[in-house]
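Complex shown without one protein chain; remaining protein chains in place.
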Amino acid sequence: MRLWRFNGGLPSLAEHKNESVHLPIEIAPVPAQLIYPLRQHIGNAATPLVEVGDKVLRGQKIADAQGLISAPIHAGSSGTVTSLADHLIPHPSGFSAPSITIETDGLDNEASHTPCADFRQLSVSELVSIIREAGIVGLGGAAFPTAIKLDNQSKSRHIDTLILNGAECEPYISCDDRLLKERADRVLDGIEVLLHMLGAKRAILAIEDNVPDTFASIQAAVNKNGNANITGVQIPTIYPTGGEKQLIKTLTGKEVPSGGIPADIGIVSINVGTVYAVQQAVIEGKPLTSRIVTVTGEGVKTPRNLEVRIGTPINTLVDMCDGYTPFADRLIMGGPMMGFALLNDEIPMVKATNCILVASKHEAITEKQAMPCIRCGLCASACPATLLPQQLYWFSKSDQLEKAEKLNLFDCIECGCCDVVCPSHIPLVQHFRYAKSALKVQNHEKHLSDVARERFEAREVRIARNKAERAERSRKKKAALKSKPAKEEIEAAITRSKERKQRSTEGEN
Amino acid sequence: MSIFALILLFAGLGILLGYAAIRFKVEGDPIVDQIDAVLPQTQCGQCNFPGCRPYAQAIANGEADINQCPPGGEAGIAALADLLGVEAKPLNEENGVEEATLVAVIDEEVCIGCKLCIQACPVDAILGAPKHMHTVIESECTGCDLCLPPCPVECITMEPIAKTLGLWQWDKPDVPQQRKAS
Partner (left out) sequence: MHFLTSNAPFIAPQNSIQKMMLWVLLALFPGIITMIWQFGFGVLFNIVICVSTAVLAEALMLYLRGRPILPFVSDLSAVVTGLLLALALPTLAPWWIPFIGAIIAIVIAKHLYGGLGYNPFNPAMIAFAVLMVSFPKSMTVWTLPYSLLPSGAHLSDTFSFVFGSPPAKEVIDAMTAATPLDEMKTQLGLSQTVSEIRSASIFGSLSGTGWQWVSIAYLVGGLLLLFKKVISWHIPVGVLAGLFVMSLAFYLFEPGVSPSPTFHLLSGGAMLGAFFIATDPVTAATTLKGRFIYGVLIGALTYIIRTWGGYPEGIAFAVILINMAVPLIDHYTQPRVYGHK
């Protein structure tokens, strides 16, 4: 199969997969507590369906999707709801957000679920609703509700290629690799479901060429499956080839239009972990309550992959890996290139959590001593979006945000390549994250001030109109007065008043 | 002869300029619009003008200085200075001090429904009927404080805007190797 090359990237990034990849996936025991932030996905937060004190079962829906772009949440084990309050969430802001906390009872009683003997008997809209009800979101990290990607009926579009993203390009992370090594057959079943739903001509399962043994297990599963439309492909190991846009370019040579989605060019791209969740939901009838997480770094005693209930606090995860080593220095959710550091380990892991990296001092640098930009252009050569980071940096640091936006700031995928190659050690990506978020706030404020201006002007117009109307009325009255002799008018008024008085006295009598 | 040529030249240039004046005529008074666009539209009147637009008009006419808008703050003054090509200057303290934007909240238990605040609000952000409690539309409130003084029962307070994840901003990294504080 012909492959293409995206611009730049880091071909020689240290992979650090060996730490965690050798041990098989271990199914983690039930933790004492499960914490579910209501927003674990892109879109609206879910609405709780339970009250404090309610008993819940494993697989029971505890929060429902609110609006189209949202996803329900299911309990990971049986127990009692102990709180519906704000809890620290895994987010770089360090904010708290509404969450459901469940004290587990250790029984792990399961709500009834019905496996599906033949998914081909179901209509596409039924399958979409199963996937939506199962709370499945993109497990590669974006956490976009999967059902929307697969809902092909409501839109006039044609999907010809389904891409299964098994290219785990971030260093340290090996959860998708372990999944494909151990459960490739079930992933293949999931691909069948997706092909059936999308009506796509072909499915390409892509992994990096640094894991040949995984490729062998995929090939075995593909051969066993026998569907000629499904191909396994090895692609060069170049960070960030697992980025959706970069993977699409690598496999098809096409580029997702700026601001668009892959479906615009007839492609749907889905992470292999998500495919596994789809298989579990459609064929086994189980909602998304657990996922595979890599717990790694020099800060944990036994780095490995765990199949964990979503909502498990991170400290419990680390305990399952025999606890911290003395080198534990930084707690990172996600990989070292695009993850974010957490303040403490009481934060739960969520649907999008693919890795917990407990980094030692030398694995995760602290503040870099930045020097001035020397315009060497290495950042531009490394940028997989073919941007000019040094120019974006120039405008971001001087807060000329509109200019940065014109230079396509929002096409930056924040992969961190420019940061790593920069000889001046400038935190470029942080500048871009700042500029993007500041632009969003700025646009919001602009919107508010536009609304205020509009309302102020409308009010001015209304006041002026009222005044004019009042003036018009009094002018008319005056004119009326003038047209009749004043005396007559006064006399008429006196007569009227007399009459009224008379009437009223009559009435009283 | 040369005089004649000069007259011809000047006449030609005059026609050209006259044509340009008509052809490229700018509608409205763009400078007022530009100034107005920079102002925060709080409509608070702290600048001593009855709203942002009148203040913009006054700046354009040279009747007001650029440092009279506390909600716009230093950043707003810098933007005005940039727009008008003048030196930035510190905020005039007589007009007030720069503070974080707040929103008005009516204590609905205490409100007597007198409508005075509704009349005071420059952006019609307060809803209510006579003798019924009023409420502030939070998303429309500019935090101008103008509804506070008329309230006879002092049931309106200014409160900070709740932080949301959607409007959370990443830290800006330090710009490298600036002059060290001496």
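Note that the chains take the letters A and B in the order they are written out, and that residue 1 is the start of every chain.
The criterion applied here is as follows: contacts are C-beta pairs under 8 Å (C-beta built on N, C-alpha and C of every residue); 3 or more make two chains touch, one makes a residue touch a chain.
Quick caveat: nothing in here was measured; it's all calculated off a predicted structure.
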(request) Can you work out which residue in A:L251, A:V268, A:V308 or A:C422 touches the chain that's missing from view? (result) A:C422
(request) Check the options A:S83, A:N229 or A:S258 and report the residue that touches the missing chain. (result) A:S258
(request) Have a look at A:P171, A:G190, A:G273 or A:P287 and name the one touching the chain we're not showing. (result) A:P171
(message) For the chain not shown, which residue from A:H22, A:R375 or A:H444 touches it across the whole complex?
(response) A:R375
(message) Which candidate, A:A359, A:A404 or A:L448, sits in contact with the chain we can't see?
(response) A:A359
(request) Considering the whole complex rather than only what is displayed, give the residues of chain A touching the chain that is not shown. (result) 6-7, 13-14, 92, 94, 171, 245, 249, 255-260, 315, 324, 328-332, 334, 336-345, 359, 362-369, 371-378, 380-381, 384-388, 390-391, 408, 411, 414, 416, 419-425, 427, 429-430, 433
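Going forward, only the chains that are shown with their structure count from here on.
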(request) Under the touch definition given earlier, write down the residues of chain B that touch chain A in their complex. (result) 36, 39-43, 51-53, 122-125, 139-140, 142, 163, 165-177
(message) Give the list of chain A residues in touch with chain B in this complex.
(response) 39, 91-93, 95, 97, 370-372, 397, 424, 426-427, 430-431, 433-434, 436-438, 440-441, 444, 448-453, 455-460
